[in-house]
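Yeah, one chain of the complex is gone here, protein chain that is, but the others are all in their spots.
Chain IDs A and B follow the sequence of writing; residue 1 opens each chain.
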Amino acid sequence: MNFGFTEEQDFLRESVRKLVEERCPMPEVRRLMTTPDAYSPELWSEMAALGWLGLLVPEEHGGAGLGWVDLVVLLEETGRGLLPSPLLSNALATTALLRAGSRDQRRRWLPGLADGSTIGTLALLEAEDVQGPSGIGLEASVEGEDHLLSGSKHFVADVGCADLFVVAYREPSGREPSGREPSGRGAEERPGETLRLALVPADRAGVCVERIPSLDETKRTGTLRLEGVRIAPEERLEAMPAADSIELLQDCGSIAVTAEALGAAEGALALTVQYAKDRVQFGSPIGRFQGVKHRLSDMWVDTESIKSLLYYGAWSIEGSPEELPRYASLAKAYIADAFTRIGVDCVQLHGAVGYTIEYDIQLYLKRSKWVRPLFGDADHHRDRLATRRGL
Amino acid sequence: MEFDFTEDQRLLQETVREFLAGECPVEHVRSLWETETGRSPEFWAKLAEIGVPGLLVPEEHGGLGMDEIDFALVLVEVGRAALAEPVVPTAVVAAPLLRESAHLALAETWLPRIAAGEALVAVAQATSPLVADAHVADLLILRSGDALHAVPRDAARLTFQPSNDPSQKLFTVEFDPQEDRRIATGAAADRLEAAALDRGAFACAAQQIGVCEQLIEMSVDYTTQRKQFGVPIGSFQAVKHLVADLKVALEYARSHVERAAHSVARDTVTRSVDVSMAKVSAGEAALEAARISLQVHGALGYTWEQDLHVWMRRAWTLDLAWGSTAWHRERLAAALFEDALPAASFGFSPQAG
Partner (left out) sequence: MDFHFTPEEQAFREEIRAFLDAHLPDPVPEDDPGFLREWNRKLREKRWVGFSWPREWGGGGGDLIRQFILKEEMAARRAPALGLDFMGLTWVGPAIIAHGTDAQKAEHLEKILDDEEHWCTGYSEPDVGSDLAALQCRAVLEGDEYVINGQKIWTTSAHVASHIFLLVRTDPTVAKWKGITCLLVPMDSPGIEVRPIENLSGKASFNQVFFNDVRTPVGNRLGAEGEGWRVVMGALANERSGISESTEMQRHLDDIRELARRASRNGRPALEDDGVRRRLSDMEIRIEAMRLTGLRHLTDQLRGKPSGSETAINKLQRGILEFEMSELELELLGSAAQHQGLLQRQTLAWHGTVIGGGSPNIQRNIIAERILGMPRK
């Protein structure tokens, strides 16, 4: 087993970092924050051309045919620069298709997700804000072979610019569950109901989106409202039981968010270290005071510690799937708390300027608040880890 | 409104402090570890001369007739000296329990003897099956069923239970309940037991203040003298900040303990909540002080010869006595979230019925 990165991955990291620094430095980040969907279509096309959007997509469908470790490297670097883009949402929608889509569905949708013409996102959560399969209450009505959805999905990332939604819902009683055995991965089936995962194009009749202003303006969120939206059989993702694919998407989501957040935490730390070197008080750069030095090194220890969990978790998605749930929870729990502390500490270490809008550090503070509840906060994951151990 | 002690109370504190500095230096504490009982009747007799065992005993029975507010600062000194004699069970818990029980004969027999330093009493804690200092007690107050019993030691069967703290002597106790030894039953027994718990917990919390003060003092002294890289290690920000956080924890715990003294003495409606707050914050402050002083003393703290761990062990022992931090935290949570008891009522302490 090789626990380092390959040359290609190091090169990927370098080139992403460079591109983010050149094409989306902080002034550009701030400009994108004022746009309705917080991303640059030009940059999005460039990212597509560089193969970033199709990283996970097999070459036959126009992608790079790489894996989650590569994606994590990409997300770390875009996180470091707080790059506003639907990259993370798109990657998860891509994963839904790769794992739960039929061959025809993959052929139909993956090229668009890879070349940037289709922006995808997950729509799983509902108003009760419960993670995972047990949080799915939206019930479809059945019309012949089709399902009709009326209801809403909440906290949908990139809801305004998405072309394609991956929606989870329940199909009511009367129908036999699909032939497969419910897996041991917390099937959460209700008696007489079947969990479903389906594709809903944004331009389908009855689809309406509501953007909700976010505290972190480098990100976008909102509500997906569905009014009699028709879902044909060929739009249902059934290559694996929906309960399993939802769990998988949760875990992949945790890994992806952790990667982006880790990059952001490192970006915050770098900014603060520089400030500590530049700012002079009592005749000395403040970085020389033990109180400052020790906090900075504590933060560095946190970011380094989380890397092993994250990279192993990313590898396990393809390399050791039974271990994924555990590592996804370990990683997300750790980063949720650590990035929260780092966000606050970095602002505080900047003294009064940390509170101004002009300095960039407050953007990282806001990112830490965005990250924390995504795919479950630290408490949720600790609970999950304890349950898995039979506590 | 006056949230402070009187001059007389401070004077009593000074007196006890000087007494303990002379009669109970750390060498005395250590020497008792080697003895069979770990306790010193000679010392107790001297303690009785300054009135501590009978502090809560009414004057007509030969005591000082004072209350828990008067005792608070005395208990801080007991903690500072790491004194391990059964001050809490005998003087703080048993004396007022006997006084408050309806069993006059028992009170008249034992209160004068307690005040005179001639009798020690051990009391079972509702929160633990272990009885401290049962082996030196003349009388044991024990629970059986719905009754509290007063049991002479020779009528009880004691089994020693080892503990981490050589100062602490714990026993499991068995006895055959007899009707004529009952102090109280039913609701009366529950009330006495509840008061015993609150007094015991308050007294341990007060000692924790003294333990914490002592540990901070030792840490400040040590870091002021010990040099590294040519400067005292106490000048390093990291060290200063650790100790400053301790000081805050101490002062907060002190506020809780002092208020709890008032709540117990005046038997206010919020007594149990106030005591639990005091036990939790004082326990945490002392435990944290134990941890941090070990850290700033460096490797030196681990050796047997270092006095530091005398107080560290006291911190651990006191934390577990009369309800651990966890137990009191749960009692507090139940009061806060279920009973919605006002822990803070503005401007005045409501009197209990």
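Some observations on this one:
Just so it is clear, a residue touches a chain if its C-beta (ideal position, glycine included) is under 8 Å from a C-beta of that chain, and two chains touch if they have at least 3 such contacts.
For clarity, every value in this text was computed on a predicted model and none was experimentally measured.
Remark: the omitted chain is touched by one listed residue; of A:A242, A:A276 or A:V347 this is A:V347.
Within the full complex, the residue among A:D163, A:E193 or A:D216 touching the omitted chain is A:D216.
Remark: the residues of chain A touching the chain excluded from display are 125, 128-130, 134, 154-155, 212-216, 219, 221, 280-282, 289, 291-292, 340, 344, 347-348, 351-352, 354-358, 362, 365-366, 369-370, 372-374, 377, 379-380, 383.
Mapped onto chain B, the interface with the missing chain covers residues 1-6, 69, 216, 220, 223-224, 231-232, 234-235, 237, 239-241, 243-245, 247-248, 251-253, 255-256, 258-259, 261-262, 277, 280-281, 329, 332-333, 336-337, 343-344, 346-349.
Everything that follows uses one rule, which is that only the chains that are shown with their structure count from here on.
Those residues of chain A that touch chain B in the complex are listed here as 289-291, 294. Residues 236-238, 241 of chain B touch chain A in their complex.
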